[in-house]
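With one protein chain removed, the remaining protein chains of the complex are shown where they sit.
The letters A, B and C name the chains in turn, as written, and every chain counts its residues from 1.
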C-alpha cells in the first residue's frame, strides 16, 4: 500500500497566512530563578517561533546552554531547567529565515572568545552577513553555524576594544539590517535594538525591581513583571549584576521605521508594541476595512484565530452579526498522513471545519489578516461554500503583500506572493470568492494611528529602508561552502524491542 | 535550588471546566486504508480523550494493534500506520475514569479467546464491572488490565453461544451502565449502544458506500464521509465483510436517556448529536441564559474556547457587544514549571491572558459552560478584575453540577463539586464575582428542544437512571488486588535533534 | 547504493556452535537489596540467555516487575533497580525456544489470580503446553503470551487447592517436560525442579544465612554467597519470609536424567553443576579426546572461548603445545553491515582473526566443543589455512549432534544438524579439514565420571526420556491463533549523547 502525502500543518495558530516571524528573545537578570522566568517568557513568545528554543544562563564562572528543536514546552523539562543554574538568563525562540533549520543554528548562540564566554539571542535579520562572513573567513576565522548571527561573534572576537560593550558596538556598526538582541557574558546582559528599530524589544521589571527584557510585553504579564518602556531604536542598554543600568547610543542617528506587520499579524493581541495595544489596532483595522469595503451580507466570520480581532472590528462597524462559523481543531500535531485516495481540502480540513448550522443559507463576510499565496484561502472559500453559504465576501485587513521581507520575517519568494503578480480581481477569481477587498495602506496607518512613512511597510510597497548588501554571487558562494558539510543526526528510532518480524 | 510546582494544564481546550469525557470510538470497514481513516476520525474526536490512542486493524488472518499514551498525532507515525494493514479498523481515544492511566489500559483492548481474536473499543462506563470481575476471577479467569471493559472479553470467552454476536449479546446483557462500543473480529465490525443510549454513536458512509462508525459526526466531515443515522439505543449493528449489515435489538426495551452534557460541553460544536446541531444548541443555551439572567453591562466575554458559543448567544439575545477579552495561548504543553517564588494565578495565566485594552473600564459579562470546582473561575475573575474591569457578571450555561457521573464522564467526587455544598450566592462569594447566574434545567431543555425526562441529567439532579452496582467493599477488595502488581516502565529516551536532510 | 547483508553475530561468546540454552533463573529472599543481588546473579548467568532479562520483587503488598529485551546490564538501570523495592526477588534471563521473541514473553511472568499475585521464572521447556493451552482456552481462559510457561498460571488459577504450593503441585503434575522454576507470591519463594532434573538448580546462602537460588553456582560466587546443595530432581522447596524452609516431593519418583550438554557447552567453567566442576569435566573431555583421537601435529589451538578448556586438556594429554592462534574481537556488537562487495568469511572474521605468526608453517589441532551446522567451522578452517597452516585437524569434545532438544535448548531442526545426515568423513570433507574426530559417548561419560544412562543424551542419540506430547496438528492450530494478533511496538529512540555533568 503506498502512502498518501504527509501534511505538516503550519504550527502558527490557524489563519490562511504563511508568513512567519523570525524570533523572540527574552532576558532576566538578578533573579535566583532566572532560567525558569525566561522559560516562561519564551512560552509567552512561542507564537514568534516554534522551530527551536534555547536558554543560556550564567552563574558567574560558567555559561550553561540548552537548546533543542521544537516548542518551548517540549524542549525544556524540569530537570533541564534545574540544571540551568544562575541568576542571569537569556532565551530565544526561533523560526529560521537564514541558515538551515538545525539544532546547531538554535539560539542563543554561545561562543568563547579572548574576553571569555558570550551568548547572544537575535530577533531580526542581517542583510550583509554573508559579505562579512566571507571577509572574516579569508582572515582565518572558522564558522560554526550557518546563522547570520554568528558574524557578530567573530567581529567581537576580532575587535581590539577593551570592553565587551565597546567591542559589541564596534561589531554592530559593521552589520546592516534588523537586530533586536539580548547578549550575555558572565555577569551582564546587554539589550540592543538596531537604529531603525525594525523589531520590538521592551524592558520590564519584576516585583522586586530586577530587569526583564522581552520581544513583547505579553511575556511580562505571564511572569508577573511590569512593562516599563521600549528599548529605543539605536539604544544599547547595559544591565549589570548589582542593579547598574547604563544606556548608550552607539549608532549614527536614523529615522526609526518599526515593522507595521507586527500590528497586522505577528505580535500577540494582548501585547503593547511600539507604544500601542496590538488588539486595539487590530480591531481598528477591521473597522477601517468595514468603512472602505462594506458589503450587504448576513454574518461576519473570521478565519480563526488570526482573523478574529479584525472580524470583530468589521462586525461592530458594519453592524453585521459576528460568529465563529469555522471551528479549529486544537490538537493539531506536527504531521498528518493523508490517505492515498486524497480527501478534498485535506490540508485545511485538518485544522478547520465549517459549522453548517451557522453558515448554511447565509451571505458570509470572511475576514483574515493577510493573504500570501492564496491557496489556503481558496480551499477555505470552497469549504465554506460547500457548507451552504449563499455568497462569500473575503476581506483582508492589510494591503496585498507584494515583496519579501529582509528584516526578519519569513516570507515566500516574490514569485510565490500572489499579490506580486495578480490584480485584486484576478486573486478574487483564483480564490473563487464573490468579492474580495484589501485594506488600503492609508486605512492601515489610520488604524495604527500614524503616518505611513513612520513605519516599515516594504512588504506592501517594495521600498526597503536598508537595501540588502549581500550579492547573489556571494550568496551562491557561501551557500556552496555551507552546503559542503552535513552533520548526520542519530535516527529517532532505534530500539531493542522494535516492531518485530 | 528547589523547584516550584509543576503544572499540568488540563489539555481540554481552555475553559474553566475540569469535566472530561471518557472516550471516543471509530470504525471503518471495507476500505484499503482503513487505519488511516480511523486515525483521522480519532484526530477529529481528540477532544473526547487525550490520554491514550489506539487502533486495531484486521487483514483477515491477523489483528494488528498499536496503542500509546498521548494525542493521536503523537502516538501514530506514518510507519506505524503503514504497518496497520487491513481493510477493517477500529480505534479509540481515551480519558480514563476507571482503571489506571497506563498504556496497558489503552484501548482498543484486544484478546484471543476460543473463537479467535477480538478487539473492542468502549465509550462509557460499566457500573457492575468489579462485581463481575470478582466472580470471573473466582472461576479461574486471569485479568490483564484494570479496565472495566475487560470483563466483556471474559464474559464472551466463557459464553457457550455459537456466534460472536450471540456471545457478545449474552455478555452485554450481564453488564450494567453505559456502553457505546465498536467490536472487531477478523472480518466484521459490530457497533452496539446500550439500551439507555447514554453516549452517542453514529453511522456514516464513505463516498463509495463503505460504513463508518464514530462517536461524533465531526469525524465524518474530516474523512469525507456522509452522516447516515445514529446507532439507536439498544441496537446491535453487525457489519460484514461483503457489505452485509444486520441490526438486532438484543436488550430489553428501556426509555432512552442520552447525556445532555454532550450538548453543554463535550461534543464538538460542528457535530450533530442525538439529532441536533451541537453549536446551535449551545447558542440557544446562551440565549436562554440572557433571558433568564440579564444584566446591565458593557461587554460579553467568553471563557475561551468552551464558553464562546453560549457567549455569542448571550450577546445576540441581550444586544450587548461580544469580544475576545481573554487570549488563549495556543502552545500549551504538557507541563510547566512554576518558579518557587510563586506567580499569582499561574495555572490560569499559562493558558489565558486578559486583553487590558478591551476589558479596562468596562462592565463584563463572563460566560462559561460549566463550573465544577470553582477554583479556576475564581482566578479568572481575579485576573479580569486586575485588568481593569469595573464589574464582572459570571453566567453559566447549565445548572449547578451537584453529583458525579457514573456513565463515562470524569467528574470529581461529590465533595469537590462546589455546586453540591454551596448555594449560588456562596459560590458567587467564593469566585468574587459581582453577580453569578446559572441556566435553569428547564431553560437548558428548552434550548435543547426537549423535555427534561428525555435526557440523563443526573449530574445536575443526582437521580441516576441505572444505579451503581459495585459496592464499596468490592471496590476496596479489587483495588487491593489490582494494586498488588506494578509494571515498571523503561524510561524511554526521546531524541530532539533528529537527523535532518 | 545498495546495502550489503547485515550480520547478527551470535551473542554467545565465540565458538562455532549455534546451540543456545534457554534460560537462567535466580531468587533471593529476606535481603533488603534483593533486586540488586538477583540482578548480579542474572549477570553471572548471562551466558544462559541474552534475549531478555527481568526481575520481580515483592515488598509484601505489591509485586513489582521490570523486564526488557537485551542483556542484563542494558535492561536495568540504577533507577529501575531502586524502584524494585522489597526483600524478595526472582529473576530470569532468556533465550526463547517456544513462543515469540517479544518483550511480552520476557520472564518472570507475573499474573494475578484469585489467590493474589504470583510471579514465575522458568528454565526448561514443556512438551504438552499447547495441548493444555487448547483445553484451558476452550474452558474460557484468555492467554496473554505465547510462552509455554503461561499454562502453569492458568492451571494454578483453576486449581481448587487451598494453598499456593498445593495448587502449584497440582498444576505441575499436569505439565510434562523440563522445568527448573522459581515462583514468588507476596512473601514466599518456591523453587522446583522437574522429576527428571533436566536443568540445574542450586541453593546457596548469603553470609547472613538468607537463601539464594540460581541455575548455576557461579551466580553465588559473584554475590558472595556460599553453595549449599542442588535442589533435587522432583523437589519443591518452599522458602518462607521468616527463614522457614520446607521440602516436598510432590511428583511420582523417576530416574533423574540431567542434561549432559550442560557440561560440554552450556554451563560456565567456574560453576559446579550436578555435583562436579564444569571446568574440570571439560578438561577431562579434552584429555579423553586426545586419547581417542591423537594426531601428529605441532600446536593445539582452541576455537575461542568455548573450545579453550578442552584444548588445554588435549594439549596436556597429547604433550603438544597449546596457543591462542585465533584472536577474538571483544567488542562484538549486535549487528554488522557487510559491504555489498562481500568480504570472504565475513561472518567469522568479525569475531575471530588468526594470528599468522603463530599458525604459519605449523600443523594445527583445532579444538571446539561441538559442531552444529558445520558452516562456521568450514570458514574457520579456511581462514586458518589461509594464515599458513600446513594441516588442520579438527577435534570435537562430544559426539555428533543428531537430534533436536525438547527440554530447553535451542537447537536447529534435525535437517539443519549436519551430524544427522552426514557421516563423519562427509563432514570432514564439508569443512575441508585434514582430519576430523568426535569424542565418543563413552569417552564423554568417562570424562563426566558417570554412566551414559544417568544423563539425558538425547541430542546425540535421539532417545527421549519424556516424549513430546503436543501433536503437529495442535501446534499448527495454536500457532494460527497466536499469529492472529500482533502488537506493534513504538520505535523507541535511544539518545547517544546524554547530558553530561
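Heads up, the rule we're going with is that a residue touches a chain if its C-beta (ideal position, glycine included) is under 8 Å from a C-beta of that chain, and two chains touch if they have at least 3 such contacts.
A quick note: this is a predicted structure, and the numbers were derived from the prediction, not measured.
Trainee: Decide which residue listed in C:33, C:134 or C:228 touches the omitted chain of the complex.
Mentor: The missing chain is touched by C:33.
Trainee: Out of A:22, A:110 or A:193, which is the one that touches the chain we can't see?
Mentor: Of the listed residues, the one touching the omitted chain is A:110.
Trainee: Can you work out which residue in C:68, C:177, C:256 or C:354 touches the chain that's missing from view?
Mentor: C:354
Trainee: Of the residues A:252, A:415 or A:485, I need the one that contacts the missing chain.
Mentor: If we include the chain that is not displayed, A:485 is the one touching it.
Trainee: In the whole complex, not just what's shown, which of B:360, B:390, B:474 or B:488 touches the removed chain?
Mentor: Touches the omitted chain: B:488.
Trainee: If the hidden chain were put back, which residues of chain C would touch it?
Mentor: Touch set of chain C with respect to the missing chain: 1, 3-4, 6, 13, 32-33, 36-37, 39-40, 43-44, 46-47, 50, 71-74, 76, 78-83, 85, 218, 221-224, 268-270, 277, 279-280, 305, 308-309, 312, 316, 321-324, 327, 329-341, 343-344, 349-350, 353-358, 495-500.
Trainee: For chain A, which residues reach the chain that was dropped from this view?
Mentor: Output for chain A: 61-66, 68, 77, 79-80, 83-84, 110-114, 116-117, 137-144, 153-154, 157-158, 186, 480-488, 490-491, 494.
The working rule: only the chains that are shown with their structure count from here on.
Trainee: If I average the Cα coordinates per chain and compare with the overall Cα mean, which chain comes out closest?
Mentor: Taking the mean of C-alpha atoms per chain, the most central one is B.
Trainee: Spell out, as numbers or ranges, the residues of chain C touching 2 or more other chains.
Mentor: Answer for chain C, listing residues that touch two or more other chains: 68, 486, 488, 490-495.
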